[in-house]
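Worksheet for the structure shown next.
Of the protein chains in this complex, one is absent; all others appear in place.
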Amino acid sequence: MSEDMNRRDAMGIAFGACAAVGGVFALAGMKKAWDPLPSVYAAGTTTVDTTKAEVNVMYTEKWRGKPIFILKKSPEMVKNSSKAEIARDIVIGEYSYLVCIGLCTHLGCIPSYAPKTEDFLCACHGAQYNRSGINTKAPAPLPMLIPPFKVNGTTLVLGEAGPEYEKMKAAGVLGNIPVDPKA
Amino acid sequence: MRELKILAVVLFFTGVIYYGVEPYAHAQMHKHVEGTEFKYENLKEVEKGNASNGEQLVMSNCTACHAISAKGMTAPMDAVMSAATYGVNPPDLSNVGSIFDAKYLAAFIANPAKAANVSHKFVGGKSHPMPSYNWMQPAEIADMVAFLQSIAKHDLTPKEVFTDACGRCHANRYDNKVMGEKWTQIGQKPKFKYEKDSLAFDIKVIEYQDSLIKYMGKLPPDLSMIIRARGHHFLETFIENPQSQLAGTAMPAVGLTEESFEKVMQHLENIGDPSKPTRDSMGVWFLLYLAVFTIFAVLWKKSVWKKLH
Partner (left out) sequence: MAHFDETAKPFSEQWLDDRLGVRTLRRVLAEEYWIPKDINFLWAMGMILAVTFGILIITGIFLVMYYKPDTVLAFDSVNYTIMQEVGYGWLFRHMHGVAASVVFLLIYIHMFTGIYYGSYKQGREMIWISGMLLFVTFSAEAFSGYMLPWGQMSYWAGMVITNLFSLGSLEMNGIVEWIRGDYVPGDAYLTRFFMLHVFLLPLVIIGVIVLHFGSLRIPHVNNQEGEIIDFDEEATKYLSGNTKDAKIIRFQWDFLSKDFMVMAFFLIFFFYLVFYHYDFAMDPVNFDPADGLKTPAHIYPEWYFLWSYEILRPFSKDIGLMAFGFSQVIFMLLPFLDRSPNAIPAHKRGIFFIWFWALLIDMIVLSVMGKVPPEGSFTTIGLVAALTFIGLWVILPIITKFEKKA
């Protein structure tokens, strides 16, 4: 009798295990249905043509739903830049550019650029950044983040990590760790 | 055993209702049409022609309307203006020699409306936008066909065949890299940065389609889901001779070779039912797993019921 019971329990557990295997595959399939669609990944890069950009005029592009600040710097601006600023400059053609995600690193508002004073002010809580996007006044905790980018001649491709991006990443100037603006 | 008898009864009546409602009813609704597998038996044979003589004839007779990019000849007008003038954009002749059947090409050059089975459209003074060349000697037409065959590429992709054979009348919105960059009758819609440019392109497509509607009577349908809406057999017989399935239709007999037809089918499958290969292979694994699952279920049931019988 108890032999029957053990066989019954064993068969039941075996059946349950088989069902569980199917269940795991079903859950894996359901997980895939939640994944971002291919069209989302296809739209993951934005190409920017910089040939018409003017000096000290802030342009806003869109990348992955986020605003991207593109600021073309004049040679004087570059001459007066600190080492920390130069480290964050992206050279496209003959000019240096600031390219960063235009979201304040405090709580995500979009700062505005003042060309006269060459700095950014975030209206939400008074944070400030210099012309290289490095935070200069609290409550901004970090510089504005530089997105993955690649330079092809005069074209800037956002969303692809080129060699210049990798160099900046290694140097720790992207904005994920604090940067001293005067360094 | 009684349960097997009951199962047999259930399966029998399920089978009867399935048969009546599906194969039988559908046979009543759509009488079976047989194609001839693109043999074009009613068309005259074409003798082997002289391609270099054909080149002269083609260059002097055809390039006023047709582009031949293989020979560096561009289209005399852009697609929208061509459609406004002729009703439809005349095709580029580079690959017609391999896409279309030689007998059909000869018959078409001689009398386009007749070869395409659309003579019924051109009555009451209306004429086919392409003139008939039946004033030429059959040998000259054979030369032209030989030339077109000599410049044609032979390993075209399914999409290339579709583009030449179908794409000037039929849109294919699912043929895109992302939604929106779709195949239109004037070509693949590019990715535009500015909405204004995108809308300008859409307007051009609409203008082209308006010309098509005037010429065809109604807009040829977008073919994105046609492979599932009509199925392989219907499309085979329809494309070979549209009148056999939809009498009176404005769609011309296309004149595809069997090989080109298979490529068009492949393209339509790629666009309209790309999951089919996965479906076919995954089904095997699913059913194998369920067979194992069933064995476990039977064994467990038997062990539970041992004490009950």
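Letters are used for the chains, namely A and B, taken in the order the chains are written, and counting of residues starts over at 1 for each.
Definition applied: contacts are C-beta pairs under 8 Å (C-beta built on N, C-alpha and C of every residue); 3 or more make two chains touch, one makes a residue touch a chain.
As the structure is a prediction and not an experimental result, all values here were calculated from the model.
Touching residues on chain A toward the chain that is not drawn are 12, 15, 29-30, 32-35, 37-39. For chain B, the residues touching the chain absent from view are 2-3, 6-7, 10, 13-14, 16-18, 20-22, 24-25, 28-29, 173-174, 179, 221-222, 224-226, 228-231, 274-275, 278-280, 282-283, 286-287, 290-291, 293-294, 297-298, 300-301, 304-305, 307-309.
The rule is short, and it goes like this: only the chains that are shown with their structure count from here on.
Considering their complex, residues 4, 7-8, 11-12, 14-15, 18-19, 21-22, 25, 38-39, 42-43 of chain A touch chain B. Residues of chain B touching chain A in their complex: 177-179, 289, 292-293, 296-297, 299-300, 303-304, 306-307.
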